[in-house]
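A single protein chain has been removed from this complex, and every other one stays in its place.
And then chain A:
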Amino acid sequence: MFRNQYDTDVTTWSPTGRLFQVEYAMEAVKQGSAAIGLRSRSHVVLACVNKAQSELSSHQRKIFKVDDHIGVAIAGLTADGRVLSRYMRSESINHSFTYESPLSVGRLVVRLADKAQVCTQRSWKRPYGVGLLVGGLDESGAHLYYNCPSGNYFEYQAFAIGSRSQAAKTYLERRYESFQESSREDLIKDAIMAIRETLQGETLKSSLCTVSVLGVEEPFHFLDQESIQKVIDTFEKVPEEEEDAGEGEAEPEAALVAAGTGEQGGSGDQDVAPMEM
């Protein structure tokens, strides 16, 4: 994308019918570190890569609890993301207070989208530079939505945003058909594997990622480092102890996995083609 004379103002159309400021805002999302969401019939998992400014600093929080039944993962300008999370929390709690009943995800997402749209049509504002993966559970089931800076929103079975998200998306595209009926554990494993795709060769450690789950009778919460590491251990090849690590695991899950191929991931699916790097 190159600079041109129609991109200074969000309220200026280009002759080809584009709003460049909005598109640049979407670029900002692509620059943020990866965030991934997937859902089954009964659960939604949100995961993200922990990016820290330097070794000395802590990493930025990219996943927020909006309510017991809704969580959001962001990519892009985290400051904008924080503000929008606060808005979502506010909407959710106001609804709960008036109606004693959880706000349905679809309605929250529309309000969020309308809020984003306003910023694309005021000369004194700028679009929010953050993409949001909103996952939640309501009367009509589990949902995963993606909210764009443009004010658009889409519902997904699984999605990834941020830098190197394409690798994760390719992984998810291959496996998304199984997600609807997936168990909670398999869903979490798939999320972590998708995160691994975005790391492109870097060893996957539990300190590098944050994973959150919500589902039927399971309010939104983060998985602790131990649990994440356990899942990683079931599929990540540790060079010296390759076979031993697999057979040493007590969990039947792990045994199944060890029987499958290490490189391609957890569920012992022999038909999956090798990943193109």
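One rule holds for everything that comes next: a residue touches a chain if its C-beta (ideal position, glycine included) is under 8 Å from a C-beta of that chain, and two chains touch if they have at least 3 such contacts; residues count from 1.
Here is the rule we use: contacts and distances are computed from a predicted model.
Tell me the UniProt name of the left-out chain, picking from "Proteasome subunit beta", "DDB1- and CUL4-associated factor 13", "DNA replication complex GINS protein" or "Exportin-4".
Options "Proteasome subunit beta", "DDB1- and CUL4-associated factor 13", "DNA replication complex GINS protein" or "Exportin-4" considered; the missing chain's recorded name is "Proteasome subunit beta".
Just one of A:E139, A:E177 or A:E226 touches the chain that is missing; which is it?
A:E139
Given that one chain is not shown, which residue among A:R18, A:R41, A:R86 or A:R107 touches it?
Of all options in A:R18, A:R41, A:R86 or A:R107, contact with the hidden chain holds for A:R107.
Touching the missing chain, which residues of chain A?
Touch with the absent chain occurs at residues 97-101, 104, 106-107, 138-140.
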